[in-house]
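Just one protein chain is left out here, and the rest sit where they should.
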């Protein structure tokens, strides 16, 4: 039998300033240190920083790519899932998670938070969309990971 | 050559109180009266009321169903598109529109508004999510239709 | 209430020789003459020829585009549905049909025939994949349309 690890999905923009990137890195690292598997959209920015953090802590990373090519994946993705679905892949990302951590992020991230709320999947946010309850606001990467687990 | 009609997508919940239903009905009617084609998610509530409004004004209605059966469509849908994609169909709904009118609505509607903002498709809202610009707030069904066209 | 028209999906390659194009044109024309709605993948080749045939006979045409832009649609598509799903849109095309007519076609067409067989949707083929029953082989465009209806 397979041993099901906790799956945490990290969402956020494909480009981001250095301080957001640093937070995402720590989120990814924390997920791996707690034995979780990181799934993200597989691209740059928050996704890449979180993947790097997870990899450097010895974790496993999966990227659900929107496009049609494996090479679209950032270099810290172990397993690229090539959806070819464009933004519709956001729905799969959300559905596949046990909990979601949103780090900053724009409208794409908002669509994912909305899906999570619709599907009643726990969302923790760090410097991201403030929609009120039931989204849980975290103040640090570590706190976000603690809450997600 | 085909004559491309303006396509307006109406979004909102699959269940709604009577006063929202009435507004959705008028939005649908207005779209058809202006020669637009109504696309919606094909289910009940706001979607059904808007479809009924469009049909009673002689318009054409298309429903992008989330499930796997044509019979899921409300009785005012001329052409059911059976996506079988569950909530991922929200992305297609948004992409296929020239403009979107949101009537009230919950988290599913929020995911669609987020996609529209990401894709830079105009959104008019009536008693729906207030995310500030660039969403345009309308006060009446007629005004929403005017702005959308 | 909406009046549900028979929906025939025409499948085949996005490029094709003139004689295949002529057959597809006649299939599209026949569908419209019988009051059916033509849905296809919205691109060139068999899809465009069938759409042209349907339009010139006064029919309505819907294109389920694989890409992310309306302008990808051939000029005979009335209503472009912009799926952004790449080849995964083939599943929606099949699910939305009352019957399918395959005109010639390659591997993409084969994937659609396979989905139709799986979903038990009737398939008529003209110079297309010969997989034996339950696919019905037609010898002329007219015959294919007759069988589909």
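Letters A, B and C name the chains as they come in the text, with residue numbers starting at 1 for each one.
Note that in this section a contact is a pair of C-beta atoms (placed from the backbone, for glycine too) under 8 Å apart; a residue touches a chain by one contact, two chains touch by 3 or more.
All values derive from a computational prediction rather than experimental measurement.
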Among the chains included here, which ones are touched by the excluded chain in the whole complex? A, B, C
Looking beyond the chains shown, say which of A:14, A:33 or A:96 touches the absent one. A:96
Return the single residue from C:37, C:91, C:124 or C:144 that touches the missing chain. C:91
Looking at A:23, A:62, A:87 or A:123, which residue reaches the missing chain? A:62
List the subunit C residues touching the unshown chain? 85-92, 106-108, 110-111, 114-115, 117-119
For subunit B, the residues touching the chain missing from this view: 68, 84-88
Determine and list the subunit A residues touching the chain excluded from the picture. 1-5, 7, 37, 39, 51, 55, 60-62, 64, 68, 75-85, 91-92, 95-96
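One rule holds in what follows: only the chains that are shown with their structure count from here on.
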Compute the distance, rounded to whole Å, between the mean C-alpha positions of subunit A and subunit B. 30
How far is the middle of subunit A from the middle of subunit C, if each middle is the mean of its Cα atoms, in Å? 39
Which positions in subunit C touch two or more other chains at once? 68, 84-85
